[in-house]
Each structure stands twice: as C-alpha cells, then as structure tokens.
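In what follows, a single structure is set out as structure tokens and then discussed.
Here the complex is missing one protein chain, while the rest keep their positions.
Then we have chain A:
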Amino acid sequence: MEEESVTRKINNSFLRDHNYATEADIISTVEFNPSGELLATGDKGGRVVVFQREQETKSEPQRRGEYNVYSTFQSHDPEFDYLKSLEIEEKINKIRWLPQQNAAYFLLSTNDKTVKLWKISERDRRPDGYNLKDEDGRIRDPSTITSLRVPVLQNTDLMVEATARRVFSNAHTYHINSISVNSDLQTYISTDDLRVNLWNLEITDQSFNIVDIKPCNMEDLTEVITAAEFHPQQCNTLAYSSSRGSVRLCDMRKQALCDTHCKFFEEPEDPSTRSFFSEIISSISDIKFSHSGRFLMTRDYLTVKVWDLNMETRPVQTYQVHDYLRGKLCSLYENDCIFDKFECVWNGSDSVIMTGSYNNFFRMFDRNTKKDVTLEASRENSKPRAILKPRKVCVGGKRRKDEVTVDSLDFSKKILHSAWHPQENIIAVAASNNLYIFQDKVT
C-alpha cells in the first residue's frame, strides 16, 4: 500500500452511535465476510449486527459503498450452568463467516460455551391465497370454503431473517476463545483454553477432540491455548498459540490427536529485557494466517510478529506496537491492562498488517516499505469524511504539538477488535461500543 493511501482515509460512517456506553453494547468481535459485502459485529449482550455494503450507484458516487445495517439478531442468551452454579456469559467471542454458496449467508458465532450456525436470508415474497387459512393465519371454517384457489407469491418488503440452523454445545469445559472454518467448508474447529475440537458443520451432537493440553494434575498447569486457526488452503493444517508465546503447527493427517506438533514456532527470549512480566507479555493474544498461507502473524502484548511457516526459529519481521509501554508494565499489570487481548489482521494482499492499541489508537505496518502509521478512532478528533491524521506518541522528553504523552494515554480506550476488507482498503475498527469504518480516499 502506498504511503498516501495509508495516511489518507475517509471516515465513512459512525454506526451504533450511543451517547452513553451500556456494557451490553461493547463490541466484542468484528468480521468481514469473504466477499466483503457483509460486515458482522458481535457484542457483549450476545447480539450480532450485520451490515451490508450499499451497491454503488451512479447517481450518488460519493456514497461509495457505505455499510448499512442489514440484520440484527440475538445470537446468544445468558445461560446458567446449574451443575456448576455458574453463569455463562452471552458475550460473542468470535464470528466467522462461511463462504457464500447460495443466496443465503451463513456465519458461525460463539460465546464461551456454545457455537451456533446462523443462516441469514432474504425474503421479499410470500405466498398468498391459501385455501385453509386466511391472511392472518387463522384457520378458516371449512364450511365457508366454496371454491379452490392456487396460492400465488406476492411481493413484499424485503425482510432479512436470521435463523439458527445448528447449535453446537456441550463440548467445552473451558471458555471458547476461537473458531475457524476449514478450507474444506465442511468442518471447523472450536478452541478453548485447553482443548481444540473438530466439528462437522452438519453434525451437532459429535465433535472430535484433536488437541488436548490439559495436564493430569491441574496444579501442573502452566500454559493455555490462546488462539487457533486453520490454514487457509491446507485443510489438514492448523496452528494454535499458547500463553507462553509459542505457536504449534499441527497436521491432522499425522494422527488423530494432534498433541505432538509438526512445527514449533518460538523466539528465544532476549535476556536483556527479561523481567517478571516477560512471560505475560509474550503470551500470544491472536494468530492469523496470511491470505497466501505462507506466513503466520502473532500478536503479543507489545509486538506483532510475522513468521514464515518454513522457519521456526524466529519471526521474519517484528513490529513494535507500543514499545513505550515497556517501562509501564508494572502499572499495567496492576490495572490488568497487561492481560488485554489485542487482535491483528492482514490486508487482502498481505502487504499491510494492522492491530490496535490504547487511547483508541490503531497501528498499521507496511511490510514492504517498512513504514508504519498510528491512527485514532475517535469522534472528537475526526469528522465524517475527513482524512485521518497520523498520531504520534511522545516518548522522549519534549512533547511536540499534537503529540500525546505516554502518561496521558487513556488505557480504558482500547482497540482490541478490527477487520480488513478481503479485497479493498476498507477497515472496520471497534472502539468500545462504537464501530468505525474507514476507507481509502475517493480520488
């Protein structure tokens, strides 16, 4: 991506705008569908809101592909586990779209315990003229029926309805952190802290456990799984990351239980920066395969690393997201910010990677030009259709104009979730309960 297009963006629309932030509205996941036509968000209240891109029209070229609400539905409800006396949160942890195979759209959404397959379909016609029931649906008195008629389809207003087609439950003891659809489009994996389960999209009462890192004695537990993803092309390959900063690549052809990895990606620790927080900040919060399938990106607390799948010893690129926080780790540990799980995304061509930070900042790194930019997702600092101004965090003594000092960063404003359109330069950034959509400047 050229520098120009990286730095100049239009703030397209502010959606789900609330003056006050109710906790249920906090966005917990954002995902474009494979064509980029739809954008789904999940929130803490268990709702899924799907946005659809407007068709470009000649009459209004400036409204180039804005995203408008297409469908809203309650995906998960709070549940109570009676056996353990625990409440199961309805927060949507992840949404993953299935590639479109017919007129309907399908997505998987998950909370801590249950994965659901939702079908989103349009209905713009309905049958009218039934013999046995009238228009309201009430059964007609048979004695009043004097003639037969054939029902006809009448046009109605467009209705988008979402129906739960499958519910995959009772397979996870611990909290689900990831789901990933296989390239075979028939199976998917769901991952919790200690296990990865393989499902067939058609079968809900059976799942296969393919990775299990639970120790016999839970007191020996020192490592958990933090994320897992299928390879984008190889349907037998999956990768999972751990809280110790390592990634394991597994081949399902090798054996049924993939406890032994094929490849192990871990960078040796730098002894000069070692501290009591080293392990915590090395914990990987997100992994993403590149679209090409050649690279793997990992996000830990302070950096984003790009790994070549052919080289396990160290990443090919390391990008510092907010290294100025390295001296603040103790405070961040105290206020729990050190446990924040940031996600990372590739752009469509794998040339740019993006991840979030604090103060509603998010960062983009161009892998080819090695340039990076910090942008801000906030209403106060940018107006709709205004070009985003690059931001800078002042680390030295003297603060220049418009720079933000480390001490004035707002750690409650964090960008954990974001998404990049699969083909175009359109990004969706979630900041608490607000969703920001940015795209390239229209020239």
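Note that a residue touches a chain if its C-beta (ideal position, glycine included) is under 8 Å from a C-beta of that chain, and two chains touch if they have at least 3 such contacts; residues count from 1.
The rule is short, and it goes like this: contacts and distances are computed from a predicted model.
S.K.: Can you work out the missing subunit's protein name as recorded in UniProt? Choose among "Probable cytosolic iron-sulfur protein assembly protein 1", "GPI-anchor transamidase", "ER membrane protein complex subunit 2" or "Cell division cycle-associated protein 4".
M.R.: "Cell division cycle-associated protein 4"
S.K.: Specify the residue from the set A:243, A:290 or A:359 that touches the hidden chain.
M.R.: Checking the options A:243, A:290 or A:359, the one contacting the hidden chain is A:243.
S.K.: If the hidden chain were put back, which of A:164, A:235, A:280 or A:404 would touch it?
M.R.: A:280
S.K.: Looking at the whole complex, which of A:223, A:251 or A:424 touches the chain that is not displayed?
M.R.: Here the residue in touch with the unshown chain is A:223.
S.K.: Tell me which stretches of chain A touch the chain missing from the display.
M.R.: Against the missing chain, chain A presents residues 83-87, 173-175, 193-194, 217-219, 221-224, 226, 243, 271-277, 279-280, 283, 327-331, 333-334, 336, 339.
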